[in-house]
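The complex appears here minus one protein chain, its other protein chains still in place.
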Amino acid sequence: MGRRYRVGILGATGTVGQRFAQLLEDHPQFEITAMAASDRSAGKPYSEACAWKLSGRIPAGVRDIVVTPIEPPMDCDIVFSSLPSSVARETEEAFARAGYPVISNSSSYRMDEDVPLLIAEINGEHVRLIERQREKRGFDRGFIVTNPNCAVVSFAPPLAALHRKFGVESVFVTTMQAISGAGYPGVASLDITDNVFPYIAGEEPKVEIEAQKILGSLTDGGVVKADFTVSAQCFRVNVVDGHVASVRVKLRSSATLEDVVAEMRAFPSLDLHSSPETFIEVTDEPSRPQPKLDRDNGNGMTITVGRVFPDNIFDYRFVALSHNTVRGAAGSAVLNAELLISKGYI
Amino acid sequence: MGRRYRVGILGATGTVGQRFAQLLEDHPQFEITAMAASDRSAGKPYSEACAWKLSGRIPAGVRDIVVTPIEPPMDCDIVFSSLPSSVARETEEAFARAGYPVISNSSSYRMDEDVPLLIAEINGEHVRLIERQREKRGFDRGFIVTNPNCAVVSFAPPLAALHRKFGVESVFVTTMQAISGAGYPGVASLDITDNVFPYIAGEEPKVEIEAQKILGSLTDGGVVKADFTVSAQCFRVNVVDGHVASVRVKLRSSATLEDVVAEMRAFPSLDLHSSPETFIEVTDEPSRPQPKLDRDNGNGMTITVGRVFPDNIFDYRFVALSHNTVRGAAGSAVLNAELLISKGYI
Amino acid sequence: MGRRYRVGILGATGTVGQRFAQLLEDHPQFEITAMAASDRSAGKPYSEACAWKLSGRIPAGVRDIVVTPIEPPMDCDIVFSSLPSSVARETEEAFARAGYPVISNSSSYRMDEDVPLLIAEINGEHVRLIERQREKRGFDRGFIVTNPNCAVVSFAPPLAALHRKFGVESVFVTTMQAISGAGYPGVASLDITDNVFPYIAGEEPKVEIEAQKILGSLTDGGVVKADFTVSAQCFRVNVVDGHVASVRVKLRSSATLEDVVAEMRAFPSLDLHSSPETFIEVTDEPSRPQPKLDRDNGNGMTITVGRVFPDNIFDYRFVALSHNTVRGAAGSAVLNAELLISKGYI
Partner (left out) sequence: MGRRYRVGILGATGTVGQRFAQLLEDHPQFEITAMAASDRSAGKPYSEACAWKLSGRIPAGVRDIVVTPIEPPMDCDIVFSSLPSSVARETEEAFARAGYPVISNSSSYRMDEDVPLLIAEINGEHVRLIERQREKRGFDRGFIVTNPNCAVVSFAPPLAALHRKFGVESVFVTTMQAISGAGYPGVASLDITDNVFPYIAGEEPKVEIEAQKILGSLTDGGVVKADFTVSAQCFRVNVVDGHVASVRVKLRSSATLEDVVAEMRAFPSLDLHSSPETFIEVTDEPSRPQPKLDRDNGNGMTITVGRVFPDNIFDYRFVALSHNTVRGAAGSAVLNAELLISKGYI
């Protein structure tokens, strides 16, 4: 099965940190050996430091790991980070500089021109920015790789399928995002029970800029962003897990409905441990996708698309769904690490 | 205070029928004297026939009204209809033919060229279609007037404000609609708890066509529809009352953000009993409008708009909210009746 | 209409503070003239300091009141307190010592033997403890009066009705409590969406001891507690407002079902502004009371009881409901102030 890597989690007690612990429980390549969290938690066993909010119990393998402060050195080969953006920038750089591959779920470095912003199936070749990054920042063995905002992950894959074939010109996206995306305690129940909350701080700009980098072309001068425009309105809804994106897209060349569906379905998955069998599942059931029924498709790593129809202003409309803390966060980070191993960067 | 009218409710036991009963409880012009519902209910006192689902108790004035079958004659001067569209067409015509003004919340006649589709503040002059209707259909004193789909009501008012000043060219709307919009039993809890439901049967086409008629111009030849296009994606969310619309709009002439907000705020309300003080309330709080907090603005008759910003593809984006069973159904019908009285049609 | 009193709110920006603002908006006897909150809020106008979470807008009359620190003197005749218990004890005493009548919703003084714990309809005569209190604590004109825990308020009234006639011996109560009871931000949405939360810190002991004092007899030596035992299990459920209590009661003397219902219905309301027409409403509809439908009965001041049946272990079982932030908090405090005025204490 090959080498096993010792993994450290930054922000281990948060909701994404917990997902890391859950997803890595029986992973063939990774074993969690270090957990770092805020000073309040440091020094306690993980089982005590962490208010576990996922179904079931804390995985046995991490219960007794003593939480450390968030600073290098850590007893591990790779670092997964789910730090809040307020502290991520400085801390992740410190880890990279200390020689750790940093696989980050934070927003801090996503748009830096020398940092890969990866959806492994879409732009895996962007990992080659790592060389540029090491040179520019003077990192030796370490580096930083990021995965996108959880809402972007829901619609960027079908967009990628259309963009590579027909060219995308403009995209309207309206998101209905799950409460787990805000962490814990996160969204107050008084704000979301019997309610829709029309504002997620900082979210709309992120959703509007990240897809162009992900779908951009890697050149000698770096990533040339894809030349389409995204307009985003983002809402919080009363759903535990699973972000829904309502999408209209204008293409640069004409495509039939059959073409559109076929391109999405044909977009290949990868042959890595966390890759789902189907990357983009397109359903023609009129009432799908639904967060409750579809978020766990492909163990939470499949993007489910439905209601693909011609639009009367743009070319097509569709609804896309992804599991925001798996594909939209911890799961994508793990997949990125698997990709980096397969490409020899780790 | 002037004359009082005796009112009959068709579909009296449904969720909209119950709203009629609630809204008319202390109305200065109307008094409910007749309640009609399906054969299953006919013959029973309303308090027995009706599974009351609104806060509080069945209004004392209607508890003992014996429910009748849905057919003329009824013991009343005006008929409010909230019949399911499957039976509305035939039944409402029968009542109009029998001489009753029929103020309908059903979709059956909304797009008929001789039937007014009214939002009283926007296109009250369309009531003049009634003459054409009577002539064409051979109605004597009776007629049919309709109010729009509940989702349309949330965004048509701000659109009207922009259209009359700047001209609207294209509109993308994504709705997040409340469960009360589906009636009772309506949406199964298993379909909406911890979920977003991406399909509402027949809704998207209605939302795409009704606004053009409402904002159309009355000419000698009838209503000339407004020449803009609406693209709609409609979702059900876990909210009891209050439809939210996420909107982007492309205008025909340029407008500053201040212009846009000012036009919405300046759109006048009417001087009728059910008119809210403010027809369109525009808020600049970043996290408003919210169904839980804003649906009851203006006793449920105010449209609340927020998050008005320039859009990066179209001209502007905003979020609009209305109470779907008050402004979006029973309340609008009552307001239409008040308008028709003020204009001498009743 | 008599004299108007100037009222100050301690903890004005919290969920109960907001209810005070809402309930006093058009009150004939009270006018809010002062708002106190934490240092973070002090110095700002209420409209800015307060994240308003109730339906509708901040009442016009309080929008511009500048929030002050929570310490005497305050520009008012009466103080309503909804301070967290951690600070209430010291602060409320300071206000009482400074001469203010303190009508408190906090738990700090509820069980002090010289402090009235009031449900105005049940034990209004306990206000006479004020003399004892002034003497003991050396208060001059000021005093402290409290209202009970919000969960207690739901079942103490029907219990009082049974106790005065038949004597209560033992009571099992299981509560299902609304999220607003925890304040804002309060319950995290991740803890309550698709969930029941089986623990409310400190709640079960409060629910087990307060009713005996409320139903106790005032003697020269103070309140002799009623000699029954309450066993409480308390749960948080996904409801915005309205606490439900599932109750079994063992009586000291025999009573028919008709007796039990009749005693509850016969328990008199008061003739004060905030008194509901019916204090205890008993319904025989099998599926009532429900928080969504019954919490606003009597403007949130009526206790609604249903499902009164013989029990197969104890004597009777029933379900009781009250609005936790109105009758269970701000509304009861306002009613207590009205009572104190009527009895000459204010």
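Letters are used for the chains, namely A, B and C, taken in the order the chains are written, and counting of residues starts over at 1 for each.
We take it that a contact is a pair of C-beta atoms (placed from the backbone, for glycine too) under 8 Å apart; a residue touches a chain by one contact, two chains touch by 3 or more.
Keep in mind that this is a model prediction, so the values were computed, not measured.
Chemist: Write out, one label after another, the shown chains that touch the chain missing from the document.
Modeler: If we consider the entire complex, the absent chain touches A, B, C.
Chemist: Which of B:Thr15, B:Gln233, B:Ser246 or B:Ser332 touches the chain that is not shown?
Modeler: B:Thr15
Chemist: Where the complex has a chain not shown, which of B:Thr68, B:Ser180 or B:Gln212 is the residue touching it?
Modeler: In the full complex, the listed residue that touches the missing chain is B:Ser180.
Chemist: Which residue from C:Ser47, C:Ser246, C:Asn299 or C:Ser342 sits in contact with the chain not drawn here?
Modeler: Result: among the candidates, C:Ser246 touches the missing chain.
Chemist: List every residue of subunit C that touches the chain not included in the displayed model.
Modeler: 170, 172, 174, 176, 191, 193-199, 208, 229-231, 233, 235, 237-240, 244, 246, 248, 286-293, 306-307, 311-314, 317, 319
Chemist: For subunit A, enumerate the residues touching the unshown chain of the complex.
Modeler: These residues touch the chain not displayed: 52-57, 193-194, 240, 292-297.
Chemist: Taking the full complex into account, what residues of subunit B touch the chain not shown?
Modeler: 15, 53, 179-180, 184-194, 238-240
Just so we're on the same page, only the chains that are shown with their structure count from here on.
Chemist: Looking at subunit A with subunit C, do both copies bring the same residues to the contact (over half shared) or different ones?
Modeler: Same, since most residue numbers here occur in both copies.
Chemist: Specify the chain with the shortest distance from its C-alpha centroid to the centroid of every protein C-alpha atom present.
Modeler: B
Chemist: Which two chains have the most contacts between them?
Modeler: By contact count, the leading interface is A-B.
Chemist: Distance-wise, how many Å sit between the C-alpha centres of subunit A and subunit C, to the nearest whole number?
Modeler: Roughly 47 Å separates the two chain centres.
Chemist: Show the residues in subunit C shared as contacts by 2 or more other chains, in ascending order.
Modeler: 53, 193-194, 240
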